[in-house]
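All protein chains but one are shown at their positions in the complex.
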Amino acid sequence: MTVVERVPTDKVVVEGMTGDAAIAHALKQCDIDVLAAYPITPQTIIVEDFQKFVANGEVKTRVIPVESEHSAMSACVGASAVGARVATATASAGLALMWEILYCAASMRMPIVLAVANRALSAPINIHNDWSDSYGARDSGFIQIYCQSCQEAYDTVIMAFKIAEDHDVLLPVMVCIDGFILSHNVERVEMLPTEAVQQFLGVRKPAIALDPDNPVTMGPLALTDYYFEFKEQQDRAMARVPEVFERVESEFEKMTGRRYGRFETYRVEDADIIIFTHSTPGGTAKAVVDALRERGEKVGVVRLRMFRPFPAEALREVLRNAKAVAVFEKCRSFGAPSNPLALEVRTALYDLDERPLVTDFVIGLGGRDVPPSTIVEGVEKTKEYLKAGRAPLYETLGVRK
Amino acid sequence: MSKRFDEIPMAGIIIEPGNAMEYKTGGWRAMRPVHTDETCLWIKNGTCGLCWIYCPDNAVRLIEENGKYRYEYDYDYCKGCGICANQCPTGSIKMESE
Partner (left out) sequence: MTMALDFAKGITEFRWHGRGGQGVVTSNQMLGKAALAEGNYIQAFPEFGPERTGAPVRAFLRISKRPIQVYAQVYNPDIVVCIDPTLLEVLDPTEGLKEDGLLVLNTTMSPEEVRDKYDFRGGKVVTVDATTIALEILGRPFYNMPTMAAAVKHSGVVRLESAIQAVLERYPGKIGELNKAAMERAAEEARVG
């Protein structure tokens, strides 16, 4: 384990930067060997900024300007296979085009960091935020972490490499930010000195690498006889993520004083209704809770960060004493009884003898603004459903209907 | 042969190169190729070799010794697929039941 020391305040650089720029700076400081990416709004600034660092000679990274996202992730897998530290970024249709190789990256145990600026999927064409893209990839085998702020995005990218490259894990990580709402939002970001980041991460030590002198075959055929055993390995690696995450965050906290957890709890201790969401609505929900508490309402927030692996057991302990959990999510899983986030919450709570009521509100599709009033509306509805003793499996909020 | 998930390399990585040699496909053979020297172009003048090119298991051995040409099968790996017999332009290979 690396020895990590607290970074003195005078070594921290404070800058106003967008979520995309914060991620680009983090990638720069992580000293990645290869970045293979294809531009797509609202992720483009990440790759543009990074290309500037390369052009200015600030990093030695080899950038592979591929012709599609399918190739981007393929190139990342190849580079990661030889032992390189590798990153890419995408959104929406770009993530969809990576699909096949997302599974390869995870199954071949490549510790790639993929920044996603969450954006709606076509049609109609839409460049704005919702979570349909990365929710769709939730079963790909990637670790998924969703960030609320630019600072959190910066910090999470740095930690992501350390989690991914840990030999107990060796899985790729998706670091997700809300497209435009965060990707293009200038916030205050405290940047660490590059030496501190590099000492924290060290150089990647591959468990096994492609090497002409010691040839191996990666990604071969495994049929009915062995495929299942490799999936068992992969599943167990995912199960080890929480422990490694905890270890990495503790070290990061020693260095920065900041830690985020797999989820954040806010004023939940005595809460009757807990708002459950993530990314930027998680922030808005906290502002809503502050306002509602002023008029005496017992409400709180759980802001999820890690969607994969989903921290079901830890969440159950936090949510179990509430009367209701109001889920807000920017995705509709068409034809499903409810939606990705609420499905997980309901599964987590199912084994309790006495379960909180779960309401599920689909919000903000295609970048529809989610003002505090939308969250308040959901809370008000949840109160009504509590009185009635039952709630619909899901409903849409903030749409003209 | 059937190992548990924790007894096999991560992600199906093949860590020993060339280990296909360990798998003797000769055990699959129901039909055996039988070669006749009389009409074979390799025996005659060291040409042709289509059987050697097409054999999927590298089981045809074309041997040159002191200016003479010999022909053998490696029955550890010949799985009896009959491609050599099918390709032979002079009909010098016949498939016979084991």
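First chain written, first letter: the chains are A and B, and each begins at residue 1.
One rule holds in what follows: a residue touches a chain if its C-beta (ideal position, glycine included) is under 8 Å from a C-beta of that chain, and two chains touch if they have at least 3 such contacts.
The structure presented is a predicted model; accordingly, all values stated were derived computationally and were not measured.
By the touch rule given at the top, the unshown chain touches A in the complete complex.
Set against the missing chain, the residues A:262, A:286, A:308 or A:330 yield one that touches it, A:286. Checked against the hidden chain, the listed residues A:65, A:83, A:242 or A:372 yield one contact partner: A:372.
On the side of chain A, the interface with the absent chain consists of residues 14-16, 42, 127-128, 148-149, 178, 180-182, 184-188, 280-281, 283-284, 286-288, 290-292, 294-295, 367, 369-372, 376, using the contact rule stated above.
Here is the rule we use: only the chains that are shown with their structure count from here on.
In terms of their C-alpha centroids, the spacing between chain A and chain B amounts to 53 Å.
By the touch rule above, chain B contacts chain A in their complex via residues 2-6, 8-15, 17. By the touch criterion stated above, chain A contacts chain B in their complex at residues 107-109, 170, 207-208, 215-220, 222, 225-226, 229-230, 232-234, 236.
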